[in-house]
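Partial view: only certain chains, each at its native spot in the assembly.
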Amino acid sequence: MIFRGLAKSAGLPPGTMMAVGDEPAGPTRISIIDYDQDHLKQVDSADESTVIQEKASPRVTWFKVEGLGQIEAISRLGEIFSLHPLVLEDIVNTTQRPKIEEYEDYVFMVLQAVRFDRENASLASQQVSLVLGKDWLLSFQEGKRELFGGVLERIQRGRGRIRKLGVDYLAYVLMDAVVDQYFVALEAIGEEVELLEEELLENPSEKTMHRLHKLKRQSLGFRKAVWPLREVVAWLTRDEIGLVHSDIQPFLRDLYDHTIQVIDQVETLRDLLSGLLDIYLTAVSNRMNEVMKVLTIIATIFIPLTFLAGLYGMNFKFMPELEWKWGYPVVLAIMIVSVAGMLFYFRRKKWL
Amino acid sequence: MIFRGLAKSAGLPPGTMMAVGDEPAGPTRISIIDYDQDHLKQVDSADESTVIQEKASPRVTWFKVEGLGQIEAISRLGEIFSLHPLVLEDIVNTTQRPKIEEYEDYVFMVLQAVRFDRENASLASQQVSLVLGKDWLLSFQEGKRELFGGVLERIQRGRGRIRKLGVDYLAYVLMDAVVDQYFVALEAIGEEVELLEEELLENPSEKTMHRLHKLKRQSLGFRKAVWPLREVVAWLTRDEIGLVHSDIQPFLRDLYDHTIQVIDQVETLRDLLSGLLDIYLTAVSNRMNEVMKVLTIIATIFIPLTFLAGLYGMNFKFMPELEWKWGYPVVLAIMIVSVAGMLFYFRRKKWL
Amino acid sequence: MIFRGLAKSAGLPPGTMMAVGDEPAGPTRISIIDYDQDHLKQVDSADESTVIQEKASPRVTWFKVEGLGQIEAISRLGEIFSLHPLVLEDIVNTTQRPKIEEYEDYVFMVLQAVRFDRENASLASQQVSLVLGKDWLLSFQEGKRELFGGVLERIQRGRGRIRKLGVDYLAYVLMDAVVDQYFVALEAIGEEVELLEEELLENPSEKTMHRLHKLKRQSLGFRKAVWPLREVVAWLTRDEIGLVHSDIQPFLRDLYDHTIQVIDQVETLRDLLSGLLDIYLTAVSNRMNEVMKVLTIIATIFIPLTFLAGLYGMNFKFMPELEWKWGYPVVLAIMIVSVAGMLFYFRRKKWL
Amino acid sequence: MIFRGLAKSAGLPPGTMMAVGDEPAGPTRISIIDYDQDHLKQVDSADESTVIQEKASPRVTWFKVEGLGQIEAISRLGEIFSLHPLVLEDIVNTTQRPKIEEYEDYVFMVLQAVRFDRENASLASQQVSLVLGKDWLLSFQEGKRELFGGVLERIQRGRGRIRKLGVDYLAYVLMDAVVDQYFVALEAIGEEVELLEEELLENPSEKTMHRLHKLKRQSLGFRKAVWPLREVVAWLTRDEIGLVHSDIQPFLRDLYDHTIQVIDQVETLRDLLSGLLDIYLTAVSNRMNEVMKVLTIIATIFIPLTFLAGLYGMNFKFMPELEWKWGYPVVLAIMIVSVAGMLFYFRRKKWL
């Protein structure tokens, strides 16, 4: 799982398209949503000619590509929109870190959406690539999980800001949807952390440690997905490109704030997890201490008694005590007194 | 508790107002304080028309909103002051990190006031949002706890600087009140740390560890509330906006210094807490050591004696020592000498 | 002790003067030293009229204020020199971090002098505030400890650079005196660290750990006093104000170097202390190991012997060995051989 | 291995060529590949005159130097291309960190290629130096391992971009080949980490710890090779030199992204490894705990029984119990009950 797939395309010429990633690459399906304030047209499985035709539409046109399995289809799309070969390579190689790149006619963005799978407490990431042109937007999704259902619905219902504003707002809304997923994942992880914390306080075991370790690893992965996003959004906010209108700026700033908030939380998560490790280690030490105390108490009480019993079990001919009438009761009494003394000592030391 | 509420608004369109936060959102109440050096007018539960009327007042007007439960009321306020939908969203979603945002006619600030609750040693935070206009200021408070009582009193009594200076000074004074709360919280936490330290030195238990862990978590929360505040105040100090007059600058600089001081103290707090963890761990090790020493001393003294007793408890027919008259006293003497030797050895090793 | 006094002035209007600090605020005493290359005039307990009169003097005039107990006296001084209310607040609230602030006619600086008290191994800090005007300098000292005796003497003796140069050089000399104190404190702490190190190597105890912890806490306090000083001196070096002449620049640069050196040493101190903690922890582990070895050796040697003795202490009717003439010697021989074997085994394992 | 070879050239005049490095310096072999879109000429073991002649070629000319053993040959090359003596020194002293240096007519780059040797789990690095001129490129490789076979093949087959673009693209392709090697190494290390993780969870031993330590050391080495590369590529991307054409920029940006990705992964690797150390330490603690529990259970059960048996093994004349008919069975019953009680206690404490 670690660093897997990184080396797959090593040695190939730069710009070679090759599907690399976690999720099995499904067949490629292109949906087109073409809209402005008054019109809405949706094509679900568009073929090449429809794409070419819709590209020319003066309205906002969203080309939603799902599944990266058919490299030729994506390659054809790249030709239609004159995308750089390296852009195409990055779209299908889904191990990219989030980034933004400016080309002459478009801006290319890579995001990593995440989902926390509660059952096996692991984080699945899914690459989302966006290509933002003058009045069109291409979105590429790695897997089958639908990320943009809510956005689609808002466009269809035609209410709110989305139909009134341009393609830059659409790009923002898609990015916002990805960042919203982070909050969902964080909340799920937060619950997992709380469960773990309870387990640690009540009944820590080596299994708890392994869950803790796993969660730590997930938080590393989360961090890698989120950190570079800050720069991506900041880049957009700086408005160096002509593609983002000034009325979108407050939204981007808001998105930036959310990104920072996610990063903050991920850092907090790491601190929390290392705090849990400390708790675990001290719990282990404390239990060891408790075990040792039991052993010490038992041994300290009985070993001297056993010696005393052994003493009068010796077979010397001349042992006057053995002949005494009160020998046995006196020894018994000594034993009881010594036990009482020991117990008192342990109580004073707070071992009991 | 961790990361709770973050995901609540995920999937909703940006700018959707939704109350999210720790404190239950109470009913919304708007007070208006309208003043200049000579006049003072106070309306306690203002309705919409009063708000519109007072907004037009040329004097400094402070709209003090408490309780964020009635979204419609706040939404109406937003319309009256033409606030951006994202501003309204941030006001009611009280999980924001401190930030400052410039809009055309106003500046929007989010702060997080904190209070340390000594009883369950936890930190409660309360979001305070400020909207600073040309001659008016809107303040929004999440909960019922009064933060600005002292400020109100100073305005009413009419002494000091506050009635002579503008709305920018009012904004500063409110921020200062929030930062003052940090110092109060820090002092309370400092006392808690000292109690913990004493407990650690005298009688550390697993419960101490849990209190320590809890305090660490609180300090993480504190840090999250304070760190971004630095940038907020620095932004104001840089005077990029026309809303802050130059005679307020020394006050802002002072506020900035206080913010830095709080951050310093929070970092110191973290260092102190990790130092306490070290103390705890070494205390546990030391107690283990002590337990082991007791066990070892007892075992080392009595196990050889028991063996000796066992030796002369054997039932061999031909054991000349058993017949000797001085056998028993000699064995006793050997035992006493060996015990004395052991004790001497332990004393030299400083185990006793 | 931790964070104490921070909250005292919370809730008061900004600019309220209130004595807050560690050292009990003594009565306020103002000395005036008025000098140039040829003249020297010294007034020891100056009253208000003398101050006003001397302020007008064209020579360098140093107003040396000791003890911050009489708020009214300091407040009057503030009026005479038209100091900002926030400056006065900072002068008497002696929990400030070092800082520098530029006002129209003067520069205000706060420093924290430190002294390492060897007896209880704790660091005492004393706030020093400087107000640097065109040809006058105000210095405020929190407590009774004399910091500037050497400087005074140099002025009185009239030799060296000090009488030839202006008030900016005087300010530098006072700051230099504060920084020199850091080196003295560092050397004292260094000796304490060495003592601790020796104790750790020879005879570590829980008390050592507490001293270590205390020293760590002192180093945190030291750091807080020194870090911001860098910026203060750098600010002066950048020469953005007209109050510092260019011939003072090399001296300020030198002061800056010293500050950096102190910061370096404080960081080194922290590294050293955490290294000592590691030594302590390993020493504890090693001693535990040693204790366990003693126990294990004793138990491993005697438990089998005791069993053997017990075996032949059984009262079975038919135990042929008991009747043998050489039974007892053979058993003794077996015992001796087994002890020798054990000892050989432990020696090979390097436990002995 | 650590820091070895660093001091070899100490004391020599700057610019002295001296082969220093890990791999034994083999004989020097110069291949020349001279190409443009239509022509291709390859000379495998070129002599000096061929080099001089090909240098004058107007096409892209790649001088591929393998083996740094013959200092004179490299020195001659330096003269032909008028390289600075320090450049020549850096080429043969293969302990350089990656860097880029601009000279009047050429740019000099040092890279460190790495390979992870799975058998002994160690990282071998090989220095690659590139000198990029107007229409020629010199590449120097330390050892025999072929790094640029794929590039050579692509040139020979004449397909793709490489034959169409200039010498700057060739330089990029060579750097890309080096960075691709990092991904291969990372994937191999990732597998090693996973093996280690499994071993840790199943059967941790001191050997595992040593492998962990070794891997950590390798990751330190990896980091040293990769970190400075970022600056090298960023320098090229900034396009301060006239040697890189603007159509190469997207490729350089891509290379930069890859470099950042490698750095990210190396940091992740370090986090993973320190997480593994935590797992190891807790595993050791847990096993100790388990051992202690076994000891404590056995001792706690049998020591009291042994005492009881010893008690009735005493030889006192007057011990009424010994005469009782049911004495023995009663004692046996007491023993059985006490064992059952102990077991119940341990079960409740979850020790069994």
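All chains are identified by letter, namely A, B, C and D, in their written order; residue positions are counted from 1 within each chain.
By definition in this document, a residue touches a chain if its C-beta (ideal position, glycine included) is under 8 Å from a C-beta of that chain, and two chains touch if they have at least 3 such contacts.
Note that the structure is a prediction, hence the values are computed from the model and not measured.
For this complex of identical protein chains, the structure file gives a whole-complex count of 5 copies, while the figure shows 4.
We take it that only the chains that are shown with their structure count from here on.
When the CA atoms of chain B are superposed on chain D, the rotation angle comes to 145 degrees, reported as a multiple of 5. Annotation: the chain A:chain D pair of sequence copies touches via predominantly different residues, less than half of the used numbers being shared. For the pair chain A and chain B, the distance between C-alpha centroids works out to 26 Å.
Chain C and chain D have Cα centroids separated by 42 Å. Among the residues of chain C, those touching two or more other chains are numbered 313.
Taken as a graph of touching chains, this assembly is arranged as a line, each chain contacting the next along an open chain of partners. The set of touching chain pairs reads A-B, A-D, B-C, using the touch definition from the header. Residues of chain D touching chain A in their complex: 150, 154, 160-162, 172-173, 176-177, 180-181, 183-184, 186-191, 193-194, 201, 250-251, 253-254, 257, 260-261, 264-265, 268-269, 271-272, 275, 278-279, 281-283, 285-286, 288-289, 292-293, 295-296, 299-300, 303-304, 306-307, 310-311, 313-319, 350-351. Interface residues of chain C facing chain B in the complex, by the touch rule stated above, are 1-7, 9-15, 84, 86, 90, 95-97, 99, 101, 103, 203, 206, 209-210, 213, 216-217, 220, 224, 228, 277, 280-281, 284-285, 287-288, 291-292, 294-295, 298-299, 302-303, 305-306, 309-310, 312-315, 319, 321-325, 327-328, 331.
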